[in-house]
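Here the complex is missing a single protein chain, while all its other protein chains stay put.
Which chain is which? They are A and B, in the order written, and residues in each are numbered from 1.
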Amino acid sequence: MTTSMTDNAREVSPPATGSRTTFWLGVVSLVGVVALILLSFFVAPEDDDQHDAVRMIFIHVPMAMLTYVAFSLTAIGSVLWLWKRSVWWDTVAHGAAEVGVMFCGLTLFTGSIWGRPTWGTYWDWGDVRLVTTMILFLIMVGYLAVRSLDGDTATLATRAAVIGIIGAVNMPIVNRSVTWWASRRTLHQKSSLTDGKLEGLTLFTMMFGLVVFSIVMVWMLIHRFRISWLERQVSEGDLSEALIARRAEAAVVSSEGGSK
Amino acid sequence: MDDIGDPLKMTDISARADDLSPRTPRPARGRRRRIVPAVIAVGAAAAIVVLVINLLNGSLFFYDASEAVARRAELGTDRFTLLGSPIEGTITKGFDGDETVVAFSVAFDGVDVDVVHFGDPPDLFKAGVPVVLDGAWVHEPAAVDGFVGNETDGWHFASDRMRVKHDNDYKNKSEYDSRVDKANKEGRIVATSNASGG
Partner (left out) sequence: MTHLGYLLVGWGVSLLVVGLYSLSLVRRGRRLAERVPAERRRWMTSETPSK
């Protein structure tokens, strides 16, 4: 790093993970969420069967789709860590897993809340779509738990990467379960989007929700990436301090040894 | 992407090994910090095993109405889950003491089954929207005042749990119709179109 860059950085860097990009992403996210609420509750029509309960679709489906996106990023990052030892991708994988766990948890939550007025139950332990989604959630919670264990960072990253890939293997099962077991083991409807069963403002509002929450997710991923990066800097800083201390200690010992 | 940081400048931690002649253990992070993630990881793994076993045992497995009739001898009085679509005009509400009882016939693949459900049905329960019912065969005709079932073989299905298996067809017919009317008035739709939404 050159001196001029260092000086420049010192002058302008606020002690935070924000930047001009995240500032504007944040502004767009906030405006987008407000617009989404207005569209979802006051513009999109009610459904003939579900009435207003259908308005859960505008938050549930975007959350579910972004869960797949986040965990796919974790899987890609995990492969590139295992294959190329790419710290950058390992950091992306970790951040995406954390954001993905939040989205996945909210997918389960919003689905469950939506299930009560439509199916007549919050949950069914035998339902393939519901339970495979819960398993995906637990796998990725396990991923985060492994990452926060005490131990060598690289070893933990490797173990977590394996879990991240297992989670990705489960994703097609979650996604296709509604087709594979439609008439046997799930209450969950098939995809409304790929079957083209959404129309007009309902479809528009759902896609709008997807765009808004995608922007929210990008904002989160950038911040989360920078947090991991700072954590690395801090732990490396701690290590150099410890090294300096250890060397100073060693120097004292050797000089004491020499004086004897 | 300059905003995310410079990946090229990030040094692989393993490549820093040359700095570390006497490697110092990381500062202790406390017992709690070590135990909590381990407990979460083990708990998640255990929960996954239980969930997978539960799924493989098929705790939710529907027989549609036609299969349920075909397998009646084999099923006996065992509990199972029945899938069928309530038939228009058969839904009859009654009471068993204080409890709500709903009697109706369901159909699947041209086979009808009479059902007596104990308890309140879900909000979306109505003719034509398939339901999933937990219960068992009873070798008696359904006896709910005013109910005339479609099936006359002397059996009915007694259910105590009902869920609605809603499809993925979302529509708002009045809104759709008003849009079609408006378009018609404005002359935007030339050919006659009576197709309803969905």
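Miscellaneous remarks
What we mean here is this: contacts are C-beta pairs under 8 Å (C-beta built on N, C-alpha and C of every residue); 3 or more make two chains touch, one makes a residue touch a chain.
What you see is a predicted model; the values in this text were computed from it and never measured.
The missing chain, though absent from the display, is touched by one residue of A:M63, A:M140 or A:L239; that residue is A:M63.
Residue A:V216 is the one among A:A70, A:V87, A:V178 or A:V216 that touches the chain not shown.
For subunit A, the residues touching the absent chain in the complete assembly are 1, 5-6, 9-10, 12-20, 22-23, 26-27, 33, 37, 40-41, 46, 51-53, 55-56, 59-60, 63, 102, 105-106, 109-110, 113-114, 116-117, 216, 219-220, 223-224, 226-227, 229-231, 233-234, 237.
Rule of thumb we're sticking to: only the chains that are shown with their structure count from here on.
Listed in rising order, the residues of subunit B touching subunit A in the complex are 3-5, 7, 9-14, 16, 19-20, 22, 24, 26-27, 29, 33-34, 37-38, 40-41, 44-45, 47-48, 51-52, 54-55, 58-62, 64, 83, 121-126, 129, 132, 161-173, 175-176, 179, 197-198. Residue ranges on subunit A touching subunit B, taken from their complex, read 1, 19-22, 45-50, 53-54, 57, 85-88, 117-121, 124-128, 131-132, 134-135, 138-139, 141-142, 144-146, 148-150, 153-154, 183-187, 189-192, 195, 197-200, 202, 222, 225-226, 229, 232, 235-236, 238-240, 242-243, 245-247, 250.
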